[in-house]
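For this view, one protein chain was removed and the others were kept in their places.
Order of writing sets the chain letters: A and B. Residues in each chain are counted from 1.
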Amino acid sequence: MNFTGSHILSIEQFERADIQRVFDVADAMEPYALRRRVTRVLEGAILGNMFFEPSTRTRVSFGSAFNLLGGDVRETTGFESSSITKGESLYDTARVLSGYSDVICMRHPAAGSVAEFAQASRVPVINGGDGANEHPTQALLDLYTIRKELRSKGRTLDGLRIAMIGDLKHGRTVHSLCKLLCLFDRVQVTLVSPQELSMPEYLVEGLRNAGHQVVVTDNLQTSISRIDIAYSTRIQEERFTSKNEADLYRGRFRLNQSIYTEYCEPNTVIMHPLPRDSRQEANELDNDLNANPNLAIFRQTDNGVLVRMALFALVLDVVDQVEKYSRDVRWYNALRNQV
Amino acid sequence: MNFTGSHILSIEQFERADIQRVFDVADAMEPYALRRRVTRVLEGAILGNMFFEPSTRTRVSFGSAFNLLGGDVRETTGFESSSITKGESLYDTARVLSGYSDVICMRHPAAGSVAEFAQASRVPVINGGDGANEHPTQALLDLYTIRKELRSKGRTLDGLRIAMIGDLKHGRTVHSLCKLLCLFDRVQVTLVSPQELSMPEYLVEGLRNAGHQVVVTDNLQTSISRIDIAYSTRIQEERFTSKNEADLYRGRFRLNQSIYTEYCEPNTVIMHPLPRDSRQEANELDNDLNANPNLAIFRQTDNGVLVRMALFALVLDVVDQVEKYSRDVRWYNALRNQV
Partner (left out) sequence: MNFTGSHILSIEQFERADIQRVFDVADAMEPYALRRRVTRVLEGAILGNMFFEPSTRTRVSFGSAFNLLGGDVRETTGFESSSITKGESLYDTARVLSGYSDVICMRHPAAGSVAEFAQASRVPVINGGDGANEHPTQALLDLYTIRKELRSKGRTLDGLRIAMIGDLKHGRTVHSLCKLLCLFDRVQVTLVSPQELSMPEYLVEGLRNAGHQVVVTDNLQTSISRIDIAYSTRIQEERFTSKNEADLYRGRFRLNQSIYTEYCEPNTVIMHPLPRDSRQEANELDNDLNANPNLAIFRQTDNGVLVRMALFALVLDVVDQVEKYSRDVRWYNALRNQV
């Protein structure tokens, strides 16, 4: 894909080489995200951070990524304006808002709305999540995190062994991850969920057609013993006929330090798209894992900044200029030594 | 008017030479708005973008205009703070907030509130709309757009032929436009509305006293055949005794491509203050006009950025320094070739 000026709407746009390109640029962004250096390459550029549905962390992550490249951010949160509710078309909204910025990140509750918006926009649009449809930067940051965690162990995405755990029927992030994994070789995927919440068949087929080994199960303990990544998701109580039924499933898919120690290989990496529900009755990843250095859930969100910086730099075609407009950091920097 | 340090509260402040000055500066802002160049002339300055009533596009337009000059933006949306509802006077609010910024843009639902706020403010205040009263930057961007569209045809505001169409009784934008047109010569104004929604008499008188030719009618087709500008506004259903009655009017004032082709001179420019209601039953400007190059509604909102940049540059007295602190754009620039 030619990134310059492109909309980033769906992970379906990405071929393996595109993924590689995004990840390499994300790697190059690390000194700036960790404040070893500051760059002002996008000084004067404006991100229109249009969140027609609230999502603090995704919104702030996009905004910070743009600031880290030197650009300014104008944003909206929720359907504050009545223009859309008064019958304004997405076409009009897009034509107007795209006159105020150089690139737009948009989140919207309606599936397909971001693509419709992008068609009328005069500047590149990045999908920040459109309902049940797509959230491509989340998918990319997940895969980027897996790659990074594997690399520190001398491994690659080819040959990955991963278990996806929890509500695999409704989880947008695990669906995207399945699609992305089809671009790689020899992946072993274990899908751990109650039968009622199993991964949609077309995604399982996709994995198998890609030559991957897929195991479908509802037993957590037997599934996590020989994997590189345990990707946990939330069990959504509201999908069940009763709270009691939901609790049964949750009991089985709850991961804590003692289960980890008993069943997992050393250094098995734990991931989760966040937020994790830390209330007693949910608690899919127990807080006692917080001390476990293989809990990668906050490295995931940190990596989100890198991936979003990479996409901005690619779409606005400044990858080669980031360093040129950079300098050392002048202030106290708590982030410097975190990776 | 001496712009430096002045509040911009009402179009009544503007004489013809002032309008000319704003528009000339707006023209000079175009290379920056189109990202042919970047300027940092207001680097370090802060806009207090105080929207006590939501209006995404106006808020973002002001904010982007300030960013494009290099300044930072702090803002508020809605009556988030309970200070005002707890009995704080506008005087106090103004005194406090004006200590946080170099210039304030304020929108407020109460007519007159922005002027009251400005009296206590220690920095210049620009009215971003105060209820039914004034929205001077909208009026200026409308007139600026008319001037620009005419100029591309070798014409000027003197001698303009314009039809204002729709709800002329309640439309704040057409009221302001009537006042501004009184500053120019030999204007032909056709006021097209149902009788119940006709332009207030004092504004019609004003136009006539300025020597302009005014025709009042409720027939769209006969009104749009010899005009330069068709300025359409929304028919507000809630003003009528019944939806059916409203629909009757809407039927008559709906402009689409076939009506345009049949009745208008070639190159008649179509304007609208936006948002336009694109729902089937309203649809004052049909979507089939989107392909018509004379549909200027998005050039209007683009021009809004230029006009707001011009006002900031004038009020903060940096017009002469904008270029000095400028340089080329470094990033992919989709906007460059749009004008």
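Convention: contacts are C-beta pairs under 8 Å (C-beta built on N, C-alpha and C of every residue); 3 or more make two chains touch, one makes a residue touch a chain.
Since the model is a prediction, treat every value here as computed from it, not as a measurement.
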Given B:A26, B:L97 or B:V114, the residue that touches the chain left out of view is B:L97
For the chain left off this view, which of B:V25, B:I126 or B:L316 is in contact with it?
B:L316
Touching residues on subunit A - with respect to the absent chain:
35, 38-40, 54-57, 59-61, 63-64, 67-68, 70, 72-73, 77-78, 274-279, 282, 287, 290, 297-298, 301-302, 305, 329-335, 338
Even though one chain is not shown, subunit B touches it at residues 4-5, 41-46, 48, 72, 74, 76-77, 80-83, 86-89, 91-92, 95-97, 99-102, 122-124, 315-318, 321, 325
